[in-house]
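The complex is shown incomplete by one protein chain, all other protein chains being positioned as in the whole.
Let's look at subunit A:
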Amino acid sequence: MANKLLEVKNLKQYFGPANNPIKAVDGISFEIYEGETLGLVGESGCGKSTTGRSIIRLYDITDGEILFKGKNVLDTKSRKEMKEFNREMQMIFQDPYASLNPRMTAGEIISEGFNIHGLYKNKQERQARVAELLEAVGLNREHANRYAHEFSGGQRQRIGIARALSLDPSFIIADEPISALDVSIQAQVVNLLKQLQKERNLTYLFIAHDLSMVKYISDRIAVMYRGKIVELGEANEIYHHPIHPYTKSLLSAVPLPDPMTERMRERIPYTHEEPGETATIHEVKPGHLVFGTQQQINKWK
C-alpha cells in the first residue's frame, strides 16, 4: 500500500462556550494515502467543512493530532514553515459565488498565491503560468482579464480549482466542489478533478453530502454523522456491504439510473440512535471500520 500522506488522530473541534460547546467535530480519526481520494460524506451540518478547515488550519483545533507527511502540522509555527505547509495543502470551496473575490479578475485570483509567496516576479513568466493554469482547468487563456461575475457557476468553480493548483500542492481538500452546480456540469467538474489527479499526482479529501457522485471519484469513503465518523471503508465495500444504518439510509437516497428500478427505490429513513457509552471503532473486515457497540454492530449486520 502507498504511503500515508495525512493522518488525523482523534480530531476535535468545538465552537462556542467551553461549558456548553457545539461539538462540530467530535473525535475523528482517519488516514489518507498518497494518490488516493477519500470521500467524506454526511448530511448538512454534520461537521464535514469543519473537518476540512481544521486540517488546513483555518481553525485552531480543540484537540487531537494532524500529521501531514509524518509531521505534526500543529508544530509548524514560524511564518516560513507555515508558508511551506500552504504550498503543500490547498482547498476548493463549496460556493462558486462566494469563493471568488468580486473585485478581482480571474488572472488576479489565480496569481494571488504568487504574490503571497513571491513567485514568478517576471511579468511574462507569470502570465504564462496563469495561462497554463487556466488551460489546465479547461478555460481559455483570454479569460484572465475577466471579472468573476462574468463567468458561469461551473466556470467559476474551475477558476477556484486553478487557484488551488497554483502553488503545486500535493493534497487538496475539495469541500463540496460540485454540490452548487447543475447536474450536467457536476460530471464535468468531477472528470476534471480526476484528470488533474492523474496528471499531477494529487491526493484528495473529497467532501460531499450524498453518495451519488462520490462513488465515481473515491477510492475509500468515510461516512460522517453528528461530528463522528460512523463508517469507513473501500468505496465498493461501503456500497455493497454497508453496516451502519445511517450509511444504509444514505445509500437508499441515491437515485438509480434505471427508471423501472428507480420507481421502486425505497428510501430507508434513519432514526437517530444514541451510540452508547461503550461505542468504539470496530474493524469488521480488514479496512472496514464501523462505530458502535459490539451488540449494535451484531444487530446491524
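The rule is simple: a contact is a pair of C-beta atoms (placed from the backbone, for glycine too) under 8 Å apart; a residue touches a chain by one contact, two chains touch by 3 or more; residues count from 1.
Quick note on the criterion: contacts and distances are computed from a predicted model.
Peer 1: Any idea which of "ABC transporter permease", "Fe-S cluster assembly protein SufD", "Cytochrome c" or "Succinate dehydrogenase hydrophobic membrane anchor subunit" UniProt assigns to the chain that's been left out?
Peer 2: "ABC transporter permease"
Peer 1: Please identify which residue in A:Phe68, A:Phe93, A:Tyr120 or A:Tyr246 touches the non-displayed chain.
Peer 2: A:Phe93
Peer 1: Out of A:Lys77, A:Lys121 or A:His149, which touches the unshown chain?
Peer 2: A:His149
Peer 1: Going by the touch rule given at the top, which residues of subunit A touch the chain that is not shown?
Peer 2: Residues touching the hidden chain, for subunit A, are 53, 56, 58, 82-83, 86-87, 89-91, 93-95, 98-104, 109, 112-113, 115-117, 138-140, 143, 145-147, 149-152, 155, 160, 163, 166-167, 187-188, 191, 215-216, 239-240, 248, 251-252, 254, 256-258, 261, 264-266, 268.
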